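Complex shown without one protein chain; remaining protein chains in place.
Right, chain A next:
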Amino acid sequence: MKASISTLGILHPPLARPGRARRFGVLPGFGLSMGFTVFYLSLIVLIPLSTLFFKSATLDWETFWTAVTAPRVLASYRLTFGAALLAALVNLVAGLAVAWTLVRYEFPGKKIVDALVDLPFALPTAVAGIALTALYASNGWMGRWLEPLGIKVAYTPLGVVVALIFIGLPFVVRTVQPVLEDAERELEEAAASLGASRLQTFLKVLLPTILPALLTGFALAFARAVGEYGSVVFIAGNMPMVSEITPLLIITKLEQYDYAGAASIALVMLLLSFVLLLFINLLQWWQARRGLGKNL
């Protein structure tokens, strides 16, 4: 059954077949709003983005392939995707802990902590970048303690991971939090009354409920981290082959007037983010179906 009617009014199923329930003429403004949206979308997003395809197409296949698989470029993919994956994994675990703490426990200053979780969204990335670098440099508040232990963070790939953890931090928390809030305590009650331990209840009752949200948050944090530039360039050290991220490499190519090379690498990144977008949409569809199943 499709959730086409709710108490709020008419809720259309996401991909309702056009032709059925066609509602032109009921409300005014379709032409104006649609026209403006399509015009503005084409002007600001679609036409500019299409330049990537056309610029890359000026290269023949071989040159294109060499441009996007040069050793320095491959090293940057490894760093960008590796660090993004690592950071997203840290955020997966820590984000779940934070969401759990915010939903289930009471402690003084909880409202402030809750609001602060969004800081990485609000703080300009350049500010985050220089702040993290100052923290983890050898004379910084953190670096001072870590360096004698042999842990170098600033100007190493580890610094990239730290910056990406900062950037991705809110994603898992904010996707898991509402699902955890809606989770029915009765189910846990039932599990406990049937003799399940708290850990069993968590693993077998709660975790399956929040899993789609958890994975969505993970994928969102990963997708954001892959494209991140501002917070990373300051702390990374930007050494070719070692700590140079792909977005920076695009800028380097641009500064060398290698427009086609820059466009080719950018195109690869764009296609990869399309794949991620598709994956995220699938996860959300899964989550939505779960929610629907629960309501029926």
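The definition used in the following text is that a contact is a pair of C-beta atoms (placed from the backbone, for glycine too) under 8 Å apart; a residue touches a chain by one contact, two chains touch by 3 or more; residues count from 1.
Just so it is clear, contacts and distances are computed from a predicted model.
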Name under which UniProt lists the unshown chain, selected from "Nitrite reductase large subunit NirB", "Class E sortase", "Sulfate ABC transporter permease subunit CysW" or "Extracellular solute-binding protein": "Sulfate ABC transporter permease subunit CysW"
Full-complex contact with the absent chain, from A:Thr69, A:Ser138 or A:Ser197: A:Ser197
Absent-chain interface as seen on chain A, which is shown: 2-3, 6, 8-16, 18, 21-24, 26-30, 32-34, 36-37, 40-41, 44-49, 51-52, 54-55, 94, 97-98, 100-102, 105, 107, 111, 113, 115-128, 130-132, 134-135, 140-142, 165-166, 169-171, 174-175, 178, 185, 188-189, 192-193, 195, 197-198, 216, 220, 223-224, 226-230, 234, 247-248, 250-251, 254, 257, 259, 262-263, 266, 269-270, 273-274, 276-277, 280-281, 284-285, 287-288, 290-292, 295
